[in-house]
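Not every chain of the complex is shown here; the ones you see sit where they belong.
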Amino acid sequence: NRGSSATAGTSGKVGIDLPRADSDFWNSYAQYLNQGIKSGVVSALPLSNSQNDIGKLVANVHAFTDQGAKAVVIAPQDTGAIASTLDELAAKKVPVISVDTRPDKGKVYMVVRADNRAYGTKACDYLGQQLKGQGKVVEFEGDLSSINGRDRSQAFGDCMKTKYPKIQVFALPTNWQGDVASAKLQSVLAQHPDINGIYLQAGGVFLQPTLALLQQKGLLKPVGTTGHITIISNDGIPQEYDAIRAGKIDATISQPADLYAEYALYYAKEALAGKTFQPGSTDHGSTIVAIPNGLEDQLPAPLVTKANVDDPKLWANQLQKKQ
Amino acid sequence: MDAPAAVHAQGIVKRFGPTLALDGVRLTVRPGESHALVGRNGAGKSTLVSVLTGLHRPDAGTVTFHGEPAPAPGDRAAWQAEVACVYQKSMVVPDLTVAENLFLNRFDQHRSLVRWGRLRSRARELLAEYGVEVDPQRRAKDLTVEQRQFVEIARALSFGARLIILDEPTAQLDASGIQRLFTRLRELQRQGVAFLFISHHLQEVYDLCTTVTVYRDARHVLTAPVADVAKRELVAAMTGDSPAERASRHAAGAAVPGAAETVLRAERLCLDGQFDPIDLTVRRGEVLGVAGATASGNTALGETLAGLRKPTAGRITVRGRTVRPGSVPHALDAGIGYVPEDRQRQGLVLNRSVAENATLTVADQLGPWGTVLPSRTRAFAQRVITSLDIKTSGPDQPVNALSGGNQQKVVIARALAREPHCLVAIRPTAGVDVKSKEALLGVVRGVAQEGRAAVIVSDELDDLRVCDRVLALFHGRVVAEFDRGWTDQALVAAMEGVTEQRRHAASEGGGQ
Amino acid sequence: MTDTTRQLAADAPPGRGSGGATGRGPRLDLTRLRDLSLVPVILVLCVIGFIVSPAFLTTDNLVGVVQQSTELSLLVLAEALILISGRMDLSLESTIGVAPVIAMWLVLPAHGGRFNGLGLLPGWTSVPVCLLVGVAIGAVNGFLILKLRVNGFIATLGMLTMLRGLQVGISQGQSIVTVPASFSYLGAAAWLGVPAAVWICLVLFALGGCALAWLRHGRALYAIGGNPEAARAAGIRVDRVTWAILCLGSGLAAFAGVLYTGHYGSVSATQGNGWIFQVFAAAVIGGISLNGGRGTLFGALTGVLTLQLVVNVMTLGGVPPLWNQFLNGAIIIVALVISRFASGEKQE
C-alpha cells in the first residue's frame, strides 16, 4: 500500500521525451522507462522522440502541457536552447526532471545524470595508471557542440595535462561518427605506430570501428600481451562487456541507463507528490548537489573492468538476462 | 498512282489535353513526290510530323508506309527505316561530338561496343557526302545554327529512308544555306526520294515541291498540284479569308528627306571578331535594313546597338545623346527598342502571362513608387493585344501556350511598349506564317510612319523590302548600300560577298 | 466563331485541366489552385489531430504550432525568394546560427561570462550587427555564384559547412546563454497574447507576397527565374537583382536567428543544423519550382505549416518513437504527390 499511497498524490500524468532513437544507450533507457511505467510508478503520456532536435523537443513539451502533463522528463541534448522553455514550465508550475544533461539556465526540479566530467577524469586516471604516466593516447571526441562530449573532452584533457604531462594526447573530433573516427585513427596510426592507449567517448559509436581497424592492422593484441593497446570506452553497453570479457578492451565506464530511467521516474513521482529534496547523500549511493538553477542527483558511474564485468547489478547484464 | 503511297495518313486525330491539335486530317505522299505542307502557326504541322515519325501516337486514325501499317510505337529502328525527319526543334545533344550525334544509338548495328575511330571516319564520310564542312570532333553546342541544322539534315538523310520529312528546315538558314540545302534535296529527288516539306516561305514551296497540302486550325483544307494554285489562293486557303494585298512589293510612302533629323547614329562602332568599324545613321521616318548572311556579323551589330553586347570601340548616339555602351537599361532609356533574334531564348519568359511579358520593359510606368498595378498591366496588355491582334484567350494566358507567330507579336509589343525613338529588330519574322509576317512588318513600318525610326537586321528579303535603305554586311564589313528599288539578285549577291556591282558602295570598308 | 473557339482551345497550355481551355475565370482558379494544393492536406491533418487528441484544437496548441514554425518559415521565405529567381542557397541553415554567434562575439564583454566576446560594440547594436553579418554572407554567396560562376548548389554547400565550422570555432561549440535583452526581446515577447515572432512572420510573408505581386522588382524575380536571358534583353539588371536577393535571403536567415535566440533562450550551438532539407521540402510541396520562375509565398507558407502540423499531430497521437522518422518521410512524399496532382503540373 506504500505504492498506492505514493501514487495517491500522483494524480497527474508525466510527459516524457526521448532525445533520440538511434543509439543503443538511449534505447535501453527507453526500455527501462517503459518497464517502470508498466509497473505503475507513474502514469505517463505516450513517450515522444525529439530526434536530437531542440525545436522538436520544445514542440513536444508544449504538446505535453497542452495535454495536461503535471511533470515533464526531458533529456535536452542542447543545454542552452531549452532555457526559455524551462521558464515557461516554471511559470506553469510544471516541475522538470532533466536527464543526462544539466540545462545552463532555467529552473529544474532535479537533474538526473552521471557527471560527464567524472567520466573524462576516470578514463584519464585509468589510462594514466595503466600506461604508467607516459605514452601516446588517442581520444575520440564526440560532437564539439554537445555538452556531454565537451565535458568529457575537457575533463580528460585537463586531467592529462595536470596529472600525466608525459602522455601525449591526440584529440580527434568525430561528430559521433564511427567511420570518421576510424579514418582519423588510421591516419594517426600511420603517423605514430606506437599508440599505447585509446579513449572512446562513446562505445556505442566507436567500439566496433576501432576494433575492426585494429584487427585489420594486426594491433588487436589481447590484454596483458606486449604491444596491447589499452582501450577504455564509455557507455557500458553490452557489446563493450563482450569486448572486455574477450580481452579486446580493458575497461568501460558504465553510464547507468537503468538508474537514469529509474530515478527520472522516481523524481517525477515525488515531484507530483510535492516532495522537495535537500543537497546531501541519498539512499541509493549517490549525492544530491545544489546547482544554480536547482538540484542535481549525481548518480554513480562505475568503472567496469574484467574484474567486475559480470556483476549482475550492472544494467547491461540485466539487459542480457532479459533476452 | 498505282504504286502504294510512300506514306498515307488517314483521319488522324491528336489532342494535347484541351487542345485539339489534329482533327481527322489526312495526308498522302506518293513515292518520289515532293509534298509541301503549309499552314499558319499552330495549324498542326509539327504535330502531324511527330505522328508520322512515331514520336506521338495518334488518338485516332491510321498511318501506312508503302501500304503496310506503321511499325509499333516503341520500335524506333523500324520507324527510322521508314521515314527520316528533321524536326522543328533542335534534336542534337549539345555536349556530344558531331560524330556521335550523327550515329546516336546506332553506332554499330551488331556490336554493342563503340569503335570511335571507325565512327569518326564514317562521320567524316557522311558529312563530306552531303557537303557539310564540319569537324566531326567538335561538340554540337559549339556549332553555328546553320552547321547544326546541316548536321541534323545529314543525319536524317543518312538513314537511307525513302521518305524524308523536313519541318521548317529553312527557318534558320540564310540564303546560301538554303541554296545548298535545295541543291542537295534536288539530287535526292532525282534519286526518287519522297519529301514532306514544311515551310512558312511559300516561295520555297513553289521552288521545290510538286504537290501542296494546306492545314488550317487542325483541319485538312486542300491538296493540289503546286502548279494549279496561285500564291494568293494558297494564302487564302491558309488564312481562311479573302487574300489580302500582299506587301511583297517595296515599301510605299514618300522617300525620307535627307534633311530629316538623325535618330540613331553609330560612329566607328566595332566589335572584335564580329564586325569592323561601322558608321550608320537612321533618320526620322526611316527604316534601315542591315542585311547579311549567318557569319556576317549583322546580328552582333544589332545586339550591340541594343546594348546586349559591349562594343570594343566606337559610340552610339540617340538624338545626339550618347548611349552608355553594353547596357540594355541605358539603351532602353535612350529610346532604343529591341526585338531579339530568338524569341524562345531571349524574347519571352515562357511560363508567365502575355500581360507580364508585354509589360516587362515598362514595369516602371505601371504604377507609383515602383509598384506594378495589375489593373493597369492588364489594360496595357489588352491594348497591345487588340492593336497587334495577338491570338490569345486573354492577357493572363501564359505565352508558352501561344504559337510562334503570336509569341513573336508579344515580343514586338514588348519592344514597342516604351515608345522607342528607334526600334532594332533582328529577324522579326523568323518562323512566322505569311499572315502574321505581314502584320508584323506592317507594325515596324508603322513605327517609321509615326516619325520614329527602325532598324531591321535580317537576311529575309521579305523583311528587307519594307526598308528605305539596306546595308549589306559580309564578314563584318559593309560591302554595299542599297536605296529602295534594289533587285533581289543584287542584294543576295552582296550578302554572299559577290560584290561585282557596288553601286553606292558604303563609304566604309569597300574592302577586297 | 467556331474557329476562334477552337483557336482558344488550341492556345490553352497543356495539361492544365479541361477548364484551361475556356476563357479566363477557370484558368485563374486553376492558377490559384496550385497555391492552395496543400490546404486539403492541412485540413486532413487537422481532422486527424482532432481525432487523436482533443488538446489539438486548443488555441494554446495551435498558437504553439505556429510559433514553432516561425524560424523555419523565415528560412523558407528566404529560400522561396531565391528559388523563384532561379537560384539556390543551402547555406541558410548555417547563417541562422553563425550570424547571431558573430554578433554576440562582437558585442559581449571580453570577460566574465561563460562565453567571452570582444566587447567591441554596445549591446543595442547586436540585432543590426546580426543582420549585417547575414547580408555579408549573402554577398559572399553572390560573389561565388555570380562573379566566379561556380555551381551554386555546391558553393553554398561549402559555405554551409564552412559557416557551421566558423560558428563552432568562435563559440567553441557552446550555446551562448546570456545575450543582450534587445537581442532576445523579439523572439520572446508576446503582443496581444500572441508571440511577437508570429506577428512578425505574418507581416514579412504579407510584405513579400505583395512585393512579388505588385512591385516592379518583385515581378522581375519571376522574369529572371523564368528566363534570365529574356529578362536581360528586357533591361532587367539580372545579376544585380539576383545578388540583392541572395543578400536579402541571408539577411532573413540571420533575422530568423534572432527570433530563434529569443524563442529558445540562447544561441544554440546546433541552431538550424539539418534544417535545409526541411526548408526545401516545405518550399517545393508548397508549389515553388526548383527551376525558378514559379511559385508563391502563400504556397510556401502552407508547406511549412504542413510539416510542422505533422510533427505536432504525431506527438499528440503518441506515435512510437522508433517509427517517428519513418512517418515523417512518408508524409513528405504523400504531400509531394498530392501537391503535384492538385496542381496538375509535372514537376520536372
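For the reader, a short list of remarks on this structure follows.
First chain written, first letter: the chains are A, B and C, and each begins at residue 1.
As a convention for this text, contacts are C-beta pairs under 8 Å (C-beta built on N, C-alpha and C of every residue); 3 or more make two chains touch, one makes a residue touch a chain.
Please read all numbers here as calculations on a predicted model, not as lab measurements.
When all chains in the structure file are tallied, the complex works out to A x1, B x1, C x2.
Just so we're on the same page, only the chains that are shown with their structure count from here on.
Centre-to-centre spacing of chain B and chain C amounts to 43 Å, using the average Cα coordinate of each chain.
As a whole-number value, the distance joining the C-alpha centres of chain A and chain C reads 36 Å. Multi-chain contact residues of chain C (touching two or more other chains): none found. Multi-chain contact residues of chain B, defined as those touching 2 or more other chains: none present. On the side of chain B, the complex with chain C involves touching residues 16-21, 42, 216-218, 240, 306, 308, 328-329, 331-332, 338, 340, 345-352, 356, 360-361, 363-364, 367, 370-374, 391-394, 396-398, 400-403, 406, 414. Looking at the complex, you find that chain C touches chain B at residues 3, 6-18, 20-21, 23-24, 27-28, 31, 213-220, 222-223, 226-227, 229-237, 293-294. Looking at the complex, you find that chain A touches chain C at residues 18, 21, 30, 45-49, 51, 53-56, 58-60, 62-63, 65-68, 78-87, 104-106, 143-146, 150.
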